[in-house]
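Here the structure is laid out as structure tokens; the discussion comes afterwards.
After this line comes subunit A, so read on.
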Amino acid sequence: MKILIVDDTKLSRAMILKRIPENVKNSSKIFQGVNGREAVDLYKEIKPDITFLDLTMPEMDGFTALEIIRAHDPDAQVYVITADIQAKARERVLALGAKGIEKKPIDETRIAQILATIQ
Partner candidate 1 sequence: MTPVKTDILDTLENGVIITDKDLNILSWNRWLVVHTGISQEKARGQHLPELFPGTSFSILKRKIHIAFTLKIPAFTNASVEKYIIPIKLNKITKSIFRFMRQDSVITALDDTQAAILIYDATPLLEANAIIETQLKLVEKQARTDGLTQCYNKTMFNELLAIEIKKADRHDYTFSMIILDIDNFKSVNDTFGHLVGDYVLKEIATISAQSIRESDVFARWGGEEFCILLPQTALANAVAVADKLRRILAAHDFGAAGHQHCSFGVAEYSKDNQQSDLVRQADEALYYAKHNGKNRVAACLDDRKFILGP
Partner candidate 2 sequence: MIDNEIKDALEELINISYGSATAAIADLFDSFAQLRVPGIKVVPVGEVEHAVLGENNHEPNLYISTQMFKGTFEGEILFVIDKQSASNMQDLICLLEDVCIDKEEDDAEIRQSILEIANILGASCIGKLAELLNSVVSFSPPIIELNNRLFMGREKTGYSMVIIISTLLEFEKEQITGHLFILFDDEMFVWLEKSLYAFIEENT
């Protein structure tokens, strides 16, 4: 499985990475990006099975990246992991076609559940 993790802070990417179950980690290729632009470019290049995407990022934010990715691939499996817990942010992300939106910091069981839906 190919997993794409996009977040502008290293800590946040590391926190997601740490919570991915070992067995999944061993059988997957994991790619990382630091802003929305990289999310779009990496997505087109590697076509991941699942993408974890942050919203608040420099250069291009997660809303825009999500929109471009979904236009490019209507089947894209994108989960937003964000600190933006506004009700309206949630509505917007789901309207843009995200599979789900999770509040930071995300816990292990939730990550495992999400990954299980892909496999």
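Basis for inclusion: all candidates are chains of the complex that A comes from, given by their letters.
By definition in this document, a contact is a pair of C-beta atoms (placed from the backbone, for glycine too) under 8 Å apart; a residue touches a chain by one contact, two chains touch by 3 or more; residues count from 1.
What you see is a predicted model, and the numbers here were worked out from it, not measured in a lab.
The candidate from 1 or 2 that touches subunit A somewhere in this complex is 2.
Residues 8-12, 14-15, 17-18, 55-58, 82-89, 92, 104-105 of subunit A are the ones that touch candidate 2 when the two sit in their complex.
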